[in-house]
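The structure appears right after this line, and notes come after that.
Note that this complex is displayed minus one protein chain, with the remaining chains in position.
Read from first to last, the chains carry the letters A, B and C; within each, the first residue is number 1.
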Amino acid sequence: MPISELFLQRRVEFHETDQAGIIHFSNYFKYMDTAVAEFFRALGLPGPLTKYWGGIREDEIDWPYVRTTCEFRKPARFDDLLQIHIWVKKIGTKSMAFEISFRKGDEELARGELIVVCCKTVGGQPMGQEIPHNIREKIAVASGSVSGTDAAQ
Amino acid sequence: MPISELFLQRRVEFHETDQAGIIHFSNYFKYMDTAVAEFFRALGLPGPLTKYWGGIREDEIDWPYVRTTCEFRKPARFDDLLQIHIWVKKIGTKSMAFEISFRKGDEELARGELIVVCCKTVGGQPMGQEIPHNIREKIAVASGSVSGTDAAQ
Amino acid sequence: MPISELFLQRRVEFHETDQAGIIHFSNYFKYMDTAVAEFFRALGLPGPLTKYWGGIREDEIDWPYVRTTCEFRKPARFDDLLQIHIWVKKIGTKSMAFEISFRKGDEELARGELIVVCCKTVGGQPMGQEIPHNIREKIAVASGSVSGTDAAQ
Partner (left out) sequence: MPISELFLQRRVEFHETDQAGIIHFSNYFKYMDTAVAEFFRALGLPGPLTKYWGGIREDEIDWPYVRTTCEFRKPARFDDLLQIHIWVKKIGTKSMAFEISFRKGDEELARGELIVVCCKTVGGQPMGQEIPHNIREKIAVASGSVSGTDAAQ
């Protein structure tokens, strides 16, 4: 069951195409990255986004990627409007697995996965840590429960 | 056993870093893409590279990606000199699986995989087809044999 | 006097930052490119955008860049919401000059310029041509007049 699903739209830009006339596959990973950022923003936690994602200052949080996968089913083209769905597939003590689906109308063009680990900046360096309680609670709200989910890794 | 291993070097450029002070993970997929291009160049087939990879003109060949994965073990940083090894993990009738290892000195920083399908441009569109015999032979040379390998998918 | 000014918003994404903690300057040129695309979309001409911008099929139109400049005044950072204004500075027979201003709140962070030439795809190749009358008229609407403007180059 998806946890905390978030929906975004994104239009394929010209500079994202390649000479085969389709989006270059590396861009899906930029989209996933931004979808994860927007997922954390959508949790509605207080303060700037970098307190919860992408942070590099003391006590800010970032979620380095451990592994990512993407399957490409149909090509996306310039000016296509993509529907991007992102949800938490699994949540563990320190890590999570996101799944991301890229659709154009009725068709799924691509599907990706990202495994992330919760880190806080301590002394200028990212240190792995347990997912903070307030973040975990916000994620659980949309699904009613995160019990029974396995550790992402 | 790796088939047709190729070795490349690449220096992390400033524009590839992000504010976490490390290479943004989407760049690994650009590196993989270029490593595959150089793999085909290294086969030493006659004519321009686009006859065998990245081609969009009539009868040229391209290898669309079906699936890719990357595991990130240690971060790469600006000005790091990466050693990139790419080899064929499996070769099928129409598809192949490449594996790519990114090392810095003694450490493996990341490891990726790419599943590709052989396509020829026919009437302006990519059409899936069997891997041409001359390409298959060149790939087999480095390993002595491709017999017994499973289809990539 | 600006002709046909268009206003867009855009949030700086994580992958657009570099290790200096600011947006990498090359991204301003991607933003400009997309702003020009949206400028042509906003003209409300019939048919797909590629009939008027970014087209590569027969009789579609593209506007190759001849020269571009950007001045950087203040850095943009991750998650900054940029206000992007684009307008036609000059319109000639075959070319135009766009000016683009990037603001964050009250401050102008950067200002760019793009000189473009009107081309139609003929026999698979871009051929320079006069700016079509219907496009020129649409551009003139917002300003009331394009008379007296000098050729962009």
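The rule we apply is simple: a residue touches a chain if its C-beta (ideal position, glycine included) is under 8 Å from a C-beta of that chain, and two chains touch if they have at least 3 such contacts.
Predicted model, so just to flag it, every value in this text is computed and none were measured.
Can you tell me which of A:Tyr31, A:Tyr52, A:Tyr65 or A:Phe78 touches the chain that was removed from the display?
In the complete complex, the chain left out is touched by residue A:Phe78.
Mind pulling the subunit B residues that touch the left-out chain?
Touch set of subunit B with respect to the missing chain: 13-15, 21, 30, 33-34, 37, 48-50, 54, 56, 78-79.
Can you list, in ascending order, the subunit A residues touching the missing chain?
14-15, 17-22, 24, 26, 77-78
Please output the residues of subunit C touching the missing chain, sorted low to high.
19-21, 24-27, 29-30, 33, 54, 56, 62, 64-72, 75, 126
Going forward, only the chains that are shown with their structure count from here on.
Identify the chain whose mean C-alpha position lies nearest to the mean of all protein C-alpha atoms shown.
A
Hey, how far is the Cα centre of subunit A from the one of subunit C, in Å?
The mean C-alpha positions of subunit A and subunit C differ by 31 Å.
Averaging over Cα atoms per chain, report the distance between subunit B and subunit C in Å.
The separation of the two C-alpha centroids amounts to 35 Å.
Return the residues of subunit B touching two or more other chains; collapse runs of consecutive numbers into ranges.
Expected reply: 19-21, 24, 26.
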